[in-house]
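Structure incoming, see below.
For this depiction, one protein chain was excluded, whereas all remaining protein chains were kept in their positions.
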Amino acid sequence: MTSNQLENFRIPIGPQHPALKEPGHFEFAVDGETVTDASVRLGYVHRGIEKGTEGRNYVQSMYLLERVCGICSHVHATAFALGVERLAKVEAPPRAQAIRVLVGELERIHSHMLWLGVAAHEAGFDLLFMYSWRDRETVMNLLENITGNRVNYSANLLGGVKCDITDQHEQEIRTGIDFLEERTAYYLDVVSNDAMFLRRTRGIGVMSPEAAEQLGVVGPTARASGVARDVRVDAPYAAYVDHPVNIVTETAGDLEARFKVRIKELFESYRLIRAILDNMPEGDLTTRMPRRVKPGETISRVEAPRGELFYYIKSNGTDTADRVKVRTPTLPNMGSVLALAVGHQFADMPMLLAGIDPCFSCNDRMVSINAPGGDTQQWTWEQLRQYGIEYYR
Amino acid sequence: MNTFEALIALLIFPGGIFILFMGMAYEWADRKLVARFQNRVGPRWFQPLADNIKLLAKEEVVPAGVNAVLFTVLPVIALAGAMTAVLYVPMMGLEPAHSFSGDLIVTIYMLSLLTLCMGLAGANTLDRFSLMGATRTLTQLFSYEAPFLLALLGPALVAETWEIKAISHYAANHTWLLLTQPIGFLVALIGLMGKLELPPFDAPEAETEIVAGAMTEYSGRGLALFHLGKGVELVVGLTLVAGFYLGGIANPLLFFGKTLLLLVGLAGVQALLTRLRIDQTVGLWWRYGALLVLVQFLVLILWQGVM
Partner (left out) sequence: MKLSTMWKEALGSLVQRPATEKYPFVRQEAPEHLRSKLHWDLEGCTGCSLCAKDCPANAIEIITIDKKAKRFVFHYYVDRCTFCGQCVASCNKDCIELVNNEWELAALDKDNFELYYGNDADVDSVLAEPAEADVEEPITA
């Protein structure tokens, strides 16, 4: 092979690859085992959810948006519900807000435990993978019993929540949390002391706080680099106003720090859940919500397990949203993978990818591009349809 | 030995059908043990058999751009190599079917043939995962081969013969070599894991990185033959280590007891340790494995000289 060909030895990861459970395409140029260049292509699972909301009323849209992500579904519904409630000048009762946060924190536990397992599997440490997923069943069962579903809980209503926390629930949650806290302490010990595992995490993918700021990363990925950024602290919503969150940061910025930040956040979640259970406000679960929402626009931000989740909602006086724009935390984090990849071993790539906890189907959005000449590439529905027909002919 | 006995040895016992089923049985035991370490149920007893029947019955897709002859022949050579090795080891604690002075070297090279074939099979295809896997397979071969060989030569040195049968007899009549040559035992066992590409030395076929490594383009018959070859190699390797280091294997009961004990250890290591990157594997072998076993080797030579 000539040197030119060697430079072009590019290894694809995805769209179908055992390391990624969702389709996304990464290409790594390698020199032997060392990565020299990285590129990403997204958009394999663009589902047109934002467009879909334009044909549904607010109630239906909430359930559609809940399905943006299969793991952090509740925060999507919460973000949308909070936004629509603000537009309609309605406030959900305090008990509903507390239950929203409670379910949200349980969901964070389930999401972080899931991530712990996935990341361990990427490193080839299946023992940790199996055990953390086994213990994750505890929180899944709790969520199932509180809300009625194991995933896509549908706990929210516009103007409140559906499910109440009974005394029996409270007891179950406390028992479950106690068990999980013990296990979490154990996993923190494993990820910070297992020599073989540390060989794959310590000093890998180091991102300095400056780089984190520059790349605009969010959530645990940013916090692992020492950037204290958390919507729950910066702009508290729902019951976080009454129950402040202690922000968890690490300074190392490597994969190990990302493991530690997420696991330590679990302890914070346990503390929050106990605090909410101790001070559960009494009262109604729902308030009256008008079907039509007055014209206006709003921004709703919440902290998903992966970072900041952003909703823009525009209403036009009917029972259907004029425009809903979603930005999920994976999109800003994706850039960090490409920036960090160069210079690392190819074997570290799945770990680096998993390190940001990517969620591809959440992340895929339609972007309209403005060409430099001022020619806006905007297509009508009919043109798009025609393009689709021509494309597959 | 007459022709009839030779045919039996080749086709039924200890080569041929017997060793294929033994390979599958040990593969099952390994998978089951790892599953139990992970608090899972694990596969049922016929799972490897079902896998192999399914694969053998499937169509073999020969991808574009490969040398079709090599693609088909390499798995056959790999399996044949592993099955030839069986003839020289004391399978089931019985006398080896064939034996000559120096058969230890032949056996070790027969076992390496499988790895070599896998590397070549990967390099034969155009698939990028396969090429990457082939590079890693061969890199790993070069890193563990020397220490593994030295670890098996330790017993040969003290027994003063290169014949597996004789070393096994020597081991049975003296103190367990595990106690006198602990480093050799560890290196031999871990070298066996490296040979079989078991975790944590599974970088050549790391699922989350390069899909199935050198085997990525293989489906159907070729894959089944490679799998069977690995099963055979597992049994042969365990027999060698048990025969040399665990005080010999005089009868089938001892054979099963000792090899299964080794297998439990092997499965435990597989479950407990995180996969090493290929550079870490090479570093581990040359920095520690080779060095330690060389030191032991020197001590042995000096000891022999003094005695």
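Chains here go by letter, A and B, matching the order in which they are written, and residues are numbered from 1 within each.
Basically, a residue touches a chain if its C-beta (ideal position, glycine included) is under 8 Å from a C-beta of that chain, and two chains touch if they have at least 3 such contacts.
Since this is a predicted model, take the numbers as computed values, not measurements.
> Just one of A:C72, A:A92 or A:L127 touches the chain that is missing; which is it?
The one listed residue touching the chain not shown is A:L127.
> Just one of B:N39, B:N173, B:N251 or B:Q304 touches the chain that is missing; which is it?
Touches the omitted chain: B:N39.
> In the full complex, which of A:Q16, A:N141, A:N279 or A:Q383 touches the chain missing from this view?
Looking across A:Q16, A:N141, A:N279 or A:Q383, the contact with the absent chain belongs to A:N141.
> Consider the whole complex, including the chain that is not shown, and state which of A:M113, A:C163, A:I177 or A:I276 touches that chain.
With A:M113, A:C163, A:I177 or A:I276 as choices, the missing chain is touched by A:C163.
> Residues on chain A that touch the omitted chain in the whole complex?
56-57, 59-60, 62-64, 127-128, 131, 134, 137, 141, 144-149, 152, 154, 157, 162-163, 186, 189-190, 193-196, 198, 286
> On chain B, what residues meet the omitted chain?
33, 35-42, 268, 271-273
To be clear about the criterion, only the chains that are shown with their structure count from here on.
> With chain centres defined as C-alpha means, what is the inter-centre distance between chain A and chain B in Å?
Computed value for the inter-centroid distance: 44 Å.
> Where on chain A does chain B make contact in their complex?
Chain A reaches chain B through residues 9-12, 17-19, 30, 32-33, 121-127, 130-131, 134, 194, 196-197, 199-200, 345-350.
> Residues of chain B touching chain A in their complex?
Contact set of chain B toward chain A: 37-40, 128-129, 132, 135, 199-200, 202-203, 206-211, 271-280.
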